[in-house]
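A single protein chain has been omitted; all remaining protein chains appear in their positions.
So, chain A:
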Amino acid sequence: MGEALTKSAQWTAAGHGTRTLEITPLNEVILKEIMMFVESFIYKYPQEAKYVFVEPLEWKTNLDPSAFESGYIVSETTVKSEEVDESGQPLLFLSVPHIKIRNFGQLSRLLLIAKDTKLKEAQACIEANRDPVAKILGLDYNTVKEDTSTVNILDKITKDEDSESEMKMKIAMLLRQLDVHLLNHCLKHISLQISLNPTSVKNDIELLKNFSGKGEQTVLESIDYTSDYEFSNGCRAPPWRQIHGEICYVLVKPHDVETLCITCSAEGVFLNGGKTDDEGEIDYERKGELYKDLVTFLKEKSAKFSENMSKQGIKFRNAQKKEKEEPTNELPEKEEAAPVQKAITLEKNQINFGKSQMTKRLEPSLNWKATVDFKEHRNLLRDPQVEKHRGKPERSGPPVLCGRAQLARKSTEKTEEIVSESSSESEEDEEPSDHRQEANADLPSEYWQIQKVVKYLKGGNQTATVIALCSMKDFNLAQETCQLAIRDVGGLEVLINLLDTDEVKCKIGSLKILMEISHNPQIRRNIVDLGGLPIMVNILDSPHKSLKCLAAETIANVAKFRRARRAVRHHGGITKLVALLDCGKSSAEPAQPSLYDARDVDVARCGALALWSCSRSYANKEAIRKAGGIPLLARLLKTSHENMLIPVVGTLQECASEENYRAAIKAERIIEDLVKNLNSTNEQLQEHCAMAIYQCAEDEETRDLVRLHGGLKPLASLLNNTDNKERLAAVTGAIWKCSMSKENVTKFREYKAIETLVELLTDQPEEVLVNVVGALGECCQEYENRVLVRKCGGIQPLVKLLVGTNQALLVNVTKAVGACAVEPESMMTIDRLDGVRLLWSLLKNPHPEVKASAAWALCPCIQNAKDSGEMVRSFVGGLELVVNLLKSDNKEVLASVCAAITNIAKDQENLAVITDHGVVPLLSKLANTNNDKLRHHLAEAISCCCMWGRNRVAFGEYKAVAPLVRYLKSNDPSVHRATAQALYQLSEEADNCITMHENGAVKLLLHMVGSPDQDLQEAAAGCISNIRRLALATEKARYT
C-alpha cells in the first residue's frame, strides 16, 4: 500500500500545502479500500494478524476510552489491550488522545469499535504514519523510496531464515497486493474524473504556439515542452509523475515576466519548482495556485498576455471551437442554412468548450460574447445606412442575419487557415480578405439592378424566376462586384434554395449562375457555408444530363479548398462523380427532351473536372480509387476530345502522387495514352501529361514503358519550346525522372536533349532549374554525357547555381557537379571556377540533404583535383568543419562525410590535421551502427585514417575494433571489403589483434578469404596473417 498511499497522499498534500489528506473522492476510495483490507485482515489471515509491528502506529484518536469493551483494560483516560506481545507490552495502548497499535488484529478491532468514525480514524492513522509499511515491517521494507520493488523485499527476506521473517514476507506480499489494488483503483478513478486531458492541453499549447513569437502582437514570446517525447497516451510527463495526473511540463516565456515552468496536470495548471540547473530535472513540487487551464493561468501571470489575448481572443477561441467542431463536421451543414441558429450554436460551442476542459468550474468566457456583440453592433450600425440608401422603411430580414453569421463564420475560417497552415494542400486554400461592400461606399449601379433581380427571384413563381435568372445571367458574372453583389443582397441563399426545388428550369438557371460566380474564392466559401454542396451532390443523381453537367462543373469550381473537398466526400459526392465518368452505359435511357439534354461526353467531362478539383485531397484520391475511378479515367483517356483529356489527365496527375495510383496507372496501361497525348497540340494537355509522367516515373518499369511507347522523343522536342514555363517545368521533370534509367539517357542523347538541357541552365525559373539540373545529374553518370556537358559549356552555369538557396535545387546541383567532377578535365574547370570552395561551404547548409549531397560531391572533386591536398588545406577551417559533421545524427550526412574523410585522409598532411581535430574518437563513436551504407564508408574512413601516427592504437582505445568485426556479418559485400581492409590496417597493432580474436574475427575472415572479390581476399588474408603472427610471437615468447 506504500506506493499508492504515498503517492495519492502526497498528491493531495502537495496540492494543499498542509500534510493532511484532503477529502476528495479519490482519497475516500483509497481509505475505504484500506479499511476493508484491515477490517477483514483478522478473519482472512489470523496468523499474520498476530504479528507484532516493528514500530507501533501512533496517532491522535477521537475515540473515547469508554467505547472499548471486552478484551481491554479500560481506565478513565487510558485503554490497554489484554493482548500483549512477548515482552508483555499491550498491543493497543490508548492514552487520550494518543493511541498506539502494534498489530493488525488490534487495528481490525479498533476499526470495528470505531464504527461510524472509522473513516476518520483511518485517515488520522494514515496522516500520522506517513509510511505505515516501514513501521509495520521495519525500515528495510521502506516504500517511501520510489525505487522500492518486490524484488527488494524478497531479497531482504531470503537472507534471513527464521519464521518471523517468513511472516514478514507474507505480510509484505499482502501489503504489496493491497498496494497494487489501490493503484489500480486510483488509476480508474483518475481516468474517470480527469478534467484536463492530454488532448485538450496539447491543443491549447499548439494554439498558443501559433500565436507566439517575436513582436508586440503575439501573446507569448515562446512556449515549449520540456520533453520532446510523447507517450502513447498523449502525456509527456514521466510515468511516475503521470500517476499524479500530470500531463506535461511547459516552459513559457511571456513578454513581461521571466520564463515560467508550468505543470499541466489533470487537475489543472500550476507553477512548479522549475528546472534545476545542474541536472535539467524538473522540481515537481507545486509552487503556486492551481488554475483551471493554461490560458487562465497565463492571464493571471502575465498582463501582456492578457492584453494581447483579448485582441487575439476571438481567433483563439474560435480556433479552439473549430477544433471541437471538427469531428461533427457532417452535421452543421443544416445549421448553416439557418444563420440565427448558427449564431446560437456558436455560443453553445463556447460553453461546451469550457465544459470539456473543466467540468466543475464552468465559466463561459465573457470575451467571446463581447466580440459577438461588437459585431452585431457594427451590423446594426450599418443597417440604417443601407436602409437610407434604399429609401424603404422595412427590408427583408435575411441579408442582415446572414451577414452576421457570415462575419462570425469568416473569423472562424481565418483561424482554421492558421491552424491548417502546415497542411500540404493549403497553398490554394487562400482566404482573401472579405471585400464586403460597405454601405457608405459608392455602390456600382449593378448592385441595385442585381438587388432588384434577386427580389423577383425570391418573390416570383417559376416563370418570373426563370426570367430573373436569365436576366441575372446577363450581368458580367466574371466581375467581382457583381459576384459579391449577388451575395450581399442575399442572392446566394435563394440560388441555393432553388436547387432544392423540383423545377428543372430553375435548377438549371441557378446552377448556370452559381457556376460562374463560384470562380470567386469568397463565393466558394459562402456556397459551402450555406450548405450548397450536399444539394449539388444530390443533383448529380438527376436524370437530366445537363443538370448533372452543371452541378459537376460547379462542384469543380467550389471544391478548390479543403473544407469543400471534404464536404463533397462526406456527402458521397466522389462516388457519384466517378459514376458520371461511366458515360457509355447510360445510352439505354429514354430519349430526353432536347432542352435538358447534354451529351454523355459532356457529362463525363464535367465529372472529370469535378474530380480533378477534388483530387487535391488525399482522402479523396483514396475515395476515387475505391469508387473504381481509375479504369474509367483510363477509358476516357482513349477519347480524343481535348476538353475531356485535360481534366482526366489532370486528375491522374494529381493522384499519381500516391503509390497505389502509380501502380494502377501502370496496370491500366495509362502510360501509353499519356505518351500519346504528349504529341497533342494543346499545351495544357502536354503539361499535365508530362507532369503525370514525372510523378509516375519514380518507378523503373514505368520509365521503361515511357521509352517503349516512344515518349522520350516528344519530351525531348518539347524542351525546345521554353515560353510556357509551367509546361517546361513539367517536361523537364519528366525528363529528370526518366533519365534515371540508363537506356533512357542513351535515347535522350540521341535526341540531343542533353545539349538543350544545358542551354536551359540559364534564365529559367527555379522549378525548371531543379528538374533540368536533376536530369543533368542523372545523365552525367555516364562518360559520354559528361564530356557532352563539358563541351556544351554546362560546367560554368552549374557551378554558378551552387550559390543558390533553394534546397531542392542545391541537392540536385551538388549531385550534378559531383557527377561532372569525375571527369578530370571537367574537374579543372570546376576548380578554376572555385566550385570546390562553394561545395565545401554548402556543408554549412542547414538542410541535411544538401549537406550530404555536397559531401558526396566533394569526394570526386578531392579525388580528381590536381594537388588536391593543397587545395583542401587552403580552405580555412574546412577540415574542422568536415570532422565536426561527424557529430550529425543524419545517417546520410554521416555516410557522405565518412566518404569525404576517406578521400581527405589520402593526403598525409591533411590526415594529420583531421587527426588533431579528433577524427578518431568521432569515427569510433559511430562504429555501433546497423546502417550498411554508413558501415561501408565508415570502415573505409577508418582504414584510411589508420595511416597516421598512433591512430591504430587510438581506434583500439576508443573501442572501434569490436563493432567493426561485427560488420563482417552484414549481408552487403561492399561492407565486407571495406571492413576487411579496415581490420587489416588495424591488425598492425597487437592489441587490436587480440580484440579481433576475442570477437571471433578469425572465423569470419577465413570465410572472406574464400570470396571472389580479390581486394576482400587480400585484406582478409592480411588481417589473419597479422593475428596469426602475433599468436606465434606470444607462443614463442612463452617458451623461451
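Here is the rule we use: a residue touches a chain if its C-beta (ideal position, glycine included) is under 8 Å from a C-beta of that chain, and two chains touch if they have at least 3 such contacts; residues count from 1.
Here, contacts and distances are computed from a predicted model.
Comparing "Tubulin epsilon chain", "EF-hand calcium binding domain 1", "Protein YIPF" or "Adaptor related protein complex 1 subunit sigma 1" against the UniProt entry of the hidden chain yields the protein name "EF-hand calcium binding domain 1". Among the residues A:116, A:474 or A:889, only A:474 touches the chain that is left out of the figure. Of the candidate positions A:461, A:640 or A:971, contact with the unshown chain belongs to A:461. Check A:505, A:635 or A:997 against the missing chain and you find that the one touching it is A:505. Touch with the chain that is not drawn comes from one residue among A:453, A:606 or A:821, which is A:453.
Counting the whole complex, the residues of chain A in touch with the unshown chain are 394, 452-453, 455-456, 459-464, 466-471, 473-474, 502-505, 508-509, 543-544, 590, 592-596.
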